[in-house]
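Every protein chain except one is present and positioned as in the full complex.
Going by the order they are written in, the chains are A and B; count residues from 1 in each one.
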Amino acid sequence: MTMTRDTKVTYGLLALFGIFGPILFPDYTLSIAYLWMMVLMASTWDTLGGQMGYNSLGNITFFGVGMYVSAIVQITFFYEGGVGEYTSAMGSIKPEFTQAEYFWGLGLGILAAGVVGLVLSVIFSSFMFGLRGPYFAIGSLGLAIAVAEVTITIDYVGGASGISMPLFPGDIEFRSTFFYILCFVLTIISHFLLRWLYSTQFGLAINAIRDDEDKAEAMGIPTLAYKRIGWAIPAFFMGCIGAVAGNMAGFIDKEVAYPIPTFGIFMVAMALLGGKGTLWGPVLGAIIFHVIKEATWTYLLNLQWVALGLILIINIVYFQQGIMGWFEGVSKSYGGVKANVDITMGVERGSITGIIGPNGCGKTTLFNSIVGYHPIDSGSIQFDGQEISHLLVGDIARLGMLRTFQQTRIYGKMNCVDNMQISVSHREDSKFSMFASRRGEIKDRAEHLLEFVGLYSKRNLISGDLSFGQQKLLEFAMALMNEPKALLLDEPTAGINPTLINGLIDRLRRANEELGITLCVIEHNMRVIMNLASHIYCLANGHMLADGTPEELQNDQRVIDAYLGGH
Amino acid sequence: MFMKHGIVAGVALAVSLATPAMAKVEGDTIILGSSISLTGKYATNGLHTQRGYDYAVKVINEAGGVKVGGKSYKLDVKYYDDESTPARGAQLAERLIQQDGVEYMLGPYSSGMTKAIAPVSEKFGVPMVEAEGASRSLFTQGYKYLFAVLSTSEQYLATAIDFAAEKSSNPGDVRIALAFEGDPFSMDVRAGVMDKIKEYGMKVVIDDQLPADLSDMSTTLTKVKALKPDALIISGHSKGAATAARQIDEMKVNVPMIALTHCEAAKVQEKFPKTANGFLCPTQWVETLSKSDPMFGSAADWNTGFKADNPSYTSVPYQSAQASAAVYVFKEAFEAANSFDKDAVRDAISKVEMETFYGDIKFSENGNNIAKPMFMRQIDGSGQYKLVEKAGDMVFPRNVSY
Partner (left out) sequence: MWDNLQLLFVWAPIINVQVILDGIFVGAVFALSAYGLALVWGVMNIKNLAQGDFVIMGGYMALALHQLHVPLVLILLIVMPVMFMFGWIVYVLMIRRIIDQDMFVSLLATFGLSLLLQQVMNLIFGPEVQTIDMELPVYDAFDNMVTVPSSKLITLILAGVIATGVIIFMKRSRAGQAIRATAQDPRAARVLGIDIDRVYAFTFAFNAALCGAAGVLVSIIWVIQPFYGITYSVRSFAIVTAAGLGNLPAVIGAGFGIGLFEKYTGAILGTAYEVAAPVSILLLVLIWRQIQMRRNRQVVR
């Protein structure tokens, strides 16, 4: 494991703080111990959530189960009557443990808690990993609630009355120090284990699962095995720290063991605050969150949830990359190729203009910039005498400039007429027109336009069932329904049966002539564009290569070279 | 990158400076610490408790405070909110003791919370006088620094079973329905009730455990209607009492005897005057009690004074009264010990033997108050609580027309 100097300095400082913090501020020993516990929770959550993209809300389950397992182990092995007798007495038995019994029991308890957590996670894996995204999160939350509710009905572990943990045999100062060391060491172990894991193939694989699991599967990565391990590690550590936390608390019941609405969600908040999917983000987030939480609980009594809620909201709404994002965002360049450099072009009102160019020359990007999907760095885009380069997609659409997509986008679960009706122009919308009812004339016009594109007979079919070509025609009709002034068409003939192409060209021309719509068409099919357009622009590598009438371009050597890959 | 790591370390250091240290006695103020439920499911009763503490502190300070070593000291309470979660309570207790330097603690609300905090105060040898943790198991642990002014929870509803037995010609035939929330307090109340039921050889026909976040107990009540028991016994803090009162009315549950805890805290007599008619409600304290002390006067005086300070109460819950009594115990102990040494104070508390507006206070070896009885009251048709000292005083069967 190689480290940069900065990283070494950080570890050095944290180690100094971890070792000398409690010595310098002995009264704060347990506070700092809880801090390390938070760091461990947030860091291990991030393995599954941040690195693998399976956002669990149920990791707290292992914490609680660990607590109970440790209690059972500690009492079973070192109390003669066993757990049943101990709990049925409802706390009226107070066994004295010798130092050896206590420490052996605790050690075994922690280990057993970790192992049971791990086993439990493997069991959960068998039925949880078919769930993705929100379903996984909510399913895991459901698991936590279910396990917690089941726990309080088990009288063997004290049921609703809880269990008192064995008392610490040593003196009080040593107790704090002892639990501090346990928390600190567990945190260190988990941190370096994760650090190492992230640097291996495993780290790459879980990141691949996060970014595109289907792709990862298609590439042959055994995703389920990785996911199991990715959950087993947090489960093991949550179990261990649960055992420690139970002994620190001294008394455990459902509320202590499964703090779902607090730690269960806070650990996620901490990872997100610091920046999930990074090694240091959860560490940083946990530290900051813990400090803020303790401070609000001290200074803002009765308002602490308001403060914490606001901090969560502001953090998540305005700083979504987490704090790590502030530092890494600036040093990362966007790195992409600038698609369009300095293009000047004009489209005459009422004309049909074509845009051609080889693949990847930036035609679609140009369209996206014009209709408002991409911001432009500099320059000007004007429509109807108005500057639109700062407007958003919806605003531009309402001005009367629409686009269609290379891959059609229609409302696949509605029928064609409904698709048409929802596509009416929103240019004259007022605040209340959202609530207006449907008008008869709109339906008439919808049917008329469907007839125009030749889909009248299919008007009542669910649009998702149409063929690709028909969907394109529908999309075109939907655009016309909107009564645009200008229509930007991205490869209208791509994927269309050649026999239909002539009909489409005809309809485009009629839309232009009869409805007075200005058309701007990206097209690969040279025959189509030469027939259709009155003026053509040719792009290459984001530059304007040439423009002119179809005849001029057909004879332009630069255009021919570009298409033949001549340079 | 260095900045990033610098922040990690810097922030880590800030942890230790985030909370100021406070001494146990600052100038002429004695600081008592308490983590109390101001948010979460116990917040209703947490607030009753906090008001009781605050009222006592106010009265004692106005009367000249606490005299130790010939000097007068004011009392003050440092509060934290434990969010009704025991783990948080334990953590905050450690924080009060270690970081804030508090050496005398007032208890939290509920047995569960006290169970979590008692090991902490015990470990640090900090005396804690608590007023809201009644579970018997708190007093079997051999805690030396835990003192409770209230009666233990097995006594809450056991009297109701005695009454039911007395009203029946053959106690062995009495059929009882139980509905208890799943929390340490209610479980202990239930244990006390079960002991009595076994003693009389009664029959339990329903034994339901209510989940902590349930706002609907209609299924339990449906079964009650079908099985027609002779007595219905309920415990579930304020929420349980309010839900039960509400639904007993709606479902026209007609059981001759209904006994439940936390009537006053949930204000059932005020919110459900019709249904509440005939409810048996155990209470730690009654305002008609003929006990008094020089500080707060009689029980009625305390009641009047507290209501004047907190006008929102029509009937003051005993939770507030016993909270005031806990503060009063500390005052007496400080003055008896004539010292701020926590062990001296602890010993003084253990020797306290006094009459207060709340009743007599004398602690057993285990720290529970053995000098004070529980009371049982019944709500009458006009929403008033009437003391029921023997089965004959009770209106039986419950007289309600739905």
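In the analysis below, a contact is a pair of C-beta atoms (placed from the backbone, for glycine too) under 8 Å apart; a residue touches a chain by one contact, two chains touch by 3 or more.
From a predicted model like this one, the values you see are computed outputs, not experimental measurements.
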item	value
Per the touch definition above, residue among B:29, B:61 or B:254 touching the missing chain	B:254
Selected from B:246, B:346 or B:398 as touching the chain missing from the view	B:246
Contact with the hidden chain (one of A:170, A:309 or A:346)	A:309
From A:145, A:193, A:295 or A:546, residue that would touch the chain that is not displayed	A:145
Touch list for chain B against the chain that is not drawn	38-41, 43-44, 46-47, 84, 179, 182, 208-211, 213-220, 222-223, 225-227, 238-239, 242-243, 246, 249-252, 254, 266-267, 271-272, 312, 402
Those residues of chain A which, in the complete complex, touch the missing chain	49, 55, 57, 127, 130-135, 137-139, 141-143, 145-146, 149-150, 152-153, 261, 265, 268-269, 272, 302-306, 308-313, 316-318, 320, 371, 393-394, 397-398, 402-405, 409-414, 418, 421-423, 425-427, 429, 433-438, 478-479, 482
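Here is the rule we go by: only the chains that are shown with their structure count from here on.
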item	value
Parts of chain B lying in touch with chain A, wherever the complex brings them together	1-9, 11-16, 18-21, 38-39, 79-81, 83-88, 90-92, 94-95, 98-99, 101, 112, 115-116, 118-120, 123-125, 135-138, 140-142, 181-184, 186-188, 191, 209, 211-212
Chain A - residues contacting chain B, complex	4, 6-7, 9-10, 13-14, 17, 21, 24-25, 27-32, 34-35, 90-94, 149, 152-153, 159-162, 164-165, 167-168, 172, 175-176, 245, 248-251, 253-256, 259, 262, 280, 283-284, 287-288, 290-291, 294-295, 297-298, 301-302, 304-305, 323-324, 327
